[in-house]
Each structure stands twice: as structure tokens, then as C-alpha cells.
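A short worksheet on the structure shown next.
For this view, one protein chain was removed and the others were kept in their places.
The first chain written gets the first letter, and so on, giving A and B; residue counts start at 1 in each chain.
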Amino acid sequence: MLRDITLGQYYRTDSVIHRLDPRVKLATTFIFIISLFVVNNFVGYLLATLFLVMCIKLSNVPPKFIFRGMKTIFFLLLITMVFNLFLTPGRAIFTLWKISITYEGLFLAIKMAFRLILLISGSSIMTLTTTPNNLTDGLESLLKPLKIFHVPVHEISMMMSIALRFIPILLEETDKIMKAQMARCADFESGSLINRAKSLVPLLVPLFISAFRRALELAMAMEARCYRGGEGRTKMKPLIYQNRDRIAYAVVFGYFVLAIVVGRIIF
Amino acid sequence: MIRTDKLVFEYIRRDEEGNVEGITRAVDDVNLDVKPGQFIAILGHNGSGKSTLAKHFNALLYPTEGHVFVDGMDTEDDSHLWDIRQEAGMIFQNPDNQIIGQVVEEDVGFGPENMGVPTKEIWDRVEESLKAVNMLSFRKSSPNHLSGGQKQRVSIAGVIAMHPKCIIMDEPTAMLDPNGRKDVIRAARALNDVEGITVILITHYMEEVIHADKVFVMDKGHIEMQGTPREIFSQVDRLKELRLGVPQVTLLAHELKKSGLPLPDGILTREEFVEELKKLKK
Partner (left out) sequence: MSIILDHVNYIYDEDTAMAHAALIDVNLEIPKGQFIGLIGHTGSGKSTLIQHMNGLVKPTSGNVYFEGKDINDPDFNKKELRAKVGLVFQYPEHQLFETDCFKDVCFGPKNLGLPQKEVELRAYEALKQVGFDDDYFYQSPFDLSGGQKRRVAIAGVLAMKPEVLILDEPTAGLDPKGREDILNLIASLHREMGITIILVSHSMDDVADYVQRIIVMNKGRVAFDNEPKEVFKHYKELEEIGLAAPQVTYVMQELSAAGFNVDPGATTLEEAKNEILKCFGI
């Protein structure tokens, strides 16, 4: 059913990684991605892979869930590899007609593939172990300094979490309206592109009207429950750093330093 | 608890170009006085002005003429706005469009968070509120996986967590199935009986108002009838004129009386009905 789609694909289980503060996870993901672009040799990638495997192990998420996300980027991966493989100039290993594969190309292609795979699996660990709610909370907290520049940080994160709550509802509604119009013999599948675009009107108009109605009602319900923006608000689940969060920061920092030393300087 | 004084609410209808087409009086000269601890029901067909009236009790709408007092505070006095909204909680019709949190307990905590209640106390309040509506075992669930009746009970918990003195329920059961309706009404009655919270229930399901202390019937913005449920339901024909019905047993008793059985007016429950017939048989 459509209502079971959760954005970010949270995997419900208990683990150290699940219990970490979302700010730690956001920061770690960020640092990990940077490290992928800093290192430029295979020892560095090996280190990154080890770090990632450790995180996956600690997270109790079955690896197949992490690799499921890989399916969607398979083509991107393939194209990057092909381009790098064939279009990098250098010493040729193999030449066929005018196209040749070079040592440099091979090296670059493998490196890019590594980077992409590590990048995607690294960020999916974050989304798999953090509820969307926690994620918005973490973002709000990390972006707090922007308040000085009058960025409405609280409001943005409130909007994000409301959007996350209503996406499944609106998806289900889309399904319902679509079926209702199909019961009136509407055709969403065949015809030219223009006709197909036109056929979306009976779907989109009711959907927009419904979304606006929901928004108005929700705004009223929030007001009735004393909502008045971020000012003077307390939190039911405030973000407080625990010892495990401090340890995690230390580990990540250690990894980052090691990655620079090993992946860039020594080898 | 809630008092209205010659309350009038008008809104201006405009056509597509924004020209004034006319003025509609949605609420017309309503005088109400709800005492603390009462269970009040407001009946009326769709468009009778009952929802518009209800939104005045929570300062979501302001009177065009007259006044509304919540616990002695005038709703037009801005300095009391948040006190009024905290004291008079509100439940709306659509269960989906009033739940903000993605997890049940977080939604219940939303009101107290807005009021600036300390974290520790929010947790206590959330727990006691979910217990009061019998939803504690769902505290970690996603609202999307609950039934309509369960969602409405979560909404009620969300209001209770703000420690209100009064709850206004604007057709809370209109979109629910019979089982959900029963659960929500049971929860509302428990709040009234056990916690002593004043309840104002707006509905067009007659079965739900049988236990109310007082019933108001609205039509065209006016209060057309008021009294105990028995007084109201003894006027079957008048209710029909107002586009309303009566519970099936009441209707059956009414029909029998018309056909010559000397039954009393305003029979509300099955038990009563059977008792009265037994008396007649003797």
C-alpha cells in the first residue's frame, strides 16, 4: 500500500547507530563524503570501506537494504565507468578501431565507481538509521547559527516534517482520485504526450484542492493547539549529546585524520 | 465556563471579481451559558452555523457583534488569546488534518511544546493523556497506520495534554465508522465523568447526544430549541422540520403513540422502551 512508503526508508531496529544523536550522524555523513574526495589512492579507499563496513555492522541493518538503494544508481554508475574508461587519454592497454582503454582510464573508472558506491551506501546508512523526524530535528539544530541571518530555521524544519507526514496521505489520495476518474473511463496511459498531459487535469485539480483544504484545516488545528512559531517553544525530545555521541565524534575525527594521512600523504 | 452574549457572526460573500455579493449571517443572536463540568451537545444540519459557532469558543473566529467569554475572558482581548486556546481545546472533523506528528506520542506532545512546558513534564502529560483515551499501547505508532477512531482519540489526547478545562468537539465522528464513533464518544464521556472536563459536542448523530446534560438545536444561525435530551427528542416532528432525525427507538415510540398506544414522549433507549411497553401490557 502507498501509505507504507516512508521517505528515506527508515529501517526499524535497535543499534548503537540508531541511538546516536542525529547531529552526529549528519556530521559524520558529511565528513565521510568529504573524505571520499580527499583521498586519491586505493589504500585510502580501503580505509573508507573498512570504516563503512564497521558502521554497517554496528547499525544492524541487513546489507541487502543498503545495496537495494544501489539499484537506482546502477545506470549512473555504468555511464560514469564507461565514460572514464574510454575517454581518458594515456597509455593504451587495448585498442579497438579508434577507441582505446588506457591505464589511467581504468584506474579512474574504478576510483569513480568506488567513490559513488561508498557515497551512496554511506548516506543510506544515515537515512536507514534515522527517522525523518529526527533528521529534521538534527538539521534544525545544526542550522541554528543561520538564525543570525534571519533564516527561519524552525519554520523550515516544521515545514519539512509536516511535508513528510503528508506525503503518504497525498500519495494515497492521488491513487484514489486516479481510480475514481478511471471509473469515469478516464485514460491516463495511452495517447500522445500532449493528450497525456491534458489527461492529468482531472487528477491534478482535485489533488490541489484537497491539498489546500488540508493545509487550511491543519493550520487551524495547529493554531487551536497554541502553535505560534518557534518562539518560547520547548521540546519533548530535545537533542542532548550523550557519551556515545562524544565517542562517535572522536572516532570520526580519528578516521578523517587517518584518511588524509594514509590516502593522500603517505602512499 | 463559556458564555456568549448576543453573538452575531457575518461574513461577506464575494463573486469572482471580488465584488460584494451579499452578507451572510452564519451565527445570529446566540446566547449560551455553559457551566463548568457540563456535557453539552449542539445539534444542527449541515450549514446551520454550528461549526462557525464552535470556532468562536477557541478564538479562531471573532464575533461581528456581541461577545464570547471563555472562563470570564473576552475572546477579543488579545492578551488572553493563548490562555483561551489552552483552556478551551478543540477537536475537528477530519482525523487526518489535525495530526501534526509522525509518531503518536510526538503529536500528543505538540500542544505542551507550544505552551513551553518543560521536557520532563511533557513526557508525563503525554503518558497520562494517552492513557485517558486508552491509546497508550500505540504511542510509538505512525498515525498513518491507525484507524479513524484511533486517530481521533490521539487528537483528543493531544488536547488533554494541554490540560484544558473544556473541550469543543466539532463533528468528531462524522467521518468515522460505527465502531470508531462509539470509541470516540466513550472517550468524551469518560473525560467528562472522570476528569470533570466540560465537553461541548457538535454532531448530527442523534444517538450521541442521549447522555448530554443539555442539548441545543441550531438552524440558520439561531438556537431553535434547547433542553434536556428528553425534552428535545419528544418533539419528533419539529426535529424533522429542522432536517434532523431522532434515534430509531424514539421514532418507533413516536409512531406507536400516533397510532394510539399511550406511550410517554421522548423515550431514548431500548431499555426504557421495553419497560414502558411492559407497563402498558399489565
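Heads up, the rule we're going with is that a residue touches a chain if its C-beta (ideal position, glycine included) is under 8 Å from a C-beta of that chain, and two chains touch if they have at least 3 such contacts.
Small disclaimer: the values here were computed from a predicted structure and weren't measured.
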{"item": "Chain not shown: contacting residue from B:60, B:210 or B:252", "value": "B:252"}
{"item": "Per the touch definition above, residue among B:60, B:175 or B:190 touching the missing chain", "value": "B:175"}
{"item": "Residue in contact with the excluded chain [from A:179, A:196 or A:246]", "value": "A:179"}
{"item": "Among A:15, A:60, A:210 or A:234, the residue in touch with the chain that has been omitted", "value": "A:210"}
{"item": "Residue of B:2, B:132, B:157 or B:206 touching the missing chain in the full complex", "value": "B:206"}
{"item": "Interface with the undisplayed chain - residues on chain B", "value": "45-47, 147-148, 174-175, 177-180, 204, 206, 240, 243-245, 247-249, 251-252, 255-256, 259-261, 270, 273-274, 277-278, 280-281"}
{"item": "Residue ranges of chain A at the interface with the undisplayed chain", "value": "1, 4, 176-177, 179-187, 201-202, 205-206, 209-210"}
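The criterion applied here is as follows: only the chains that are shown with their structure count from here on.
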{"item": "CA centroid of chain A to CA centroid of chain B, Å", "value": "43"}
{"item": "Contacting residues of chain B [partner chain A, same complex]", "value": "58, 60, 82, 85-86, 89-90, 92, 94, 96-103, 105-106, 109-119, 122-123, 126, 143-145, 158-159, 162"}
{"item": "Residues of chain A that touch chain B when the two form their complex", "value": "3, 131-133, 161-162, 164-165, 168-169, 213-214, 217-218, 220-228, 232-238"}
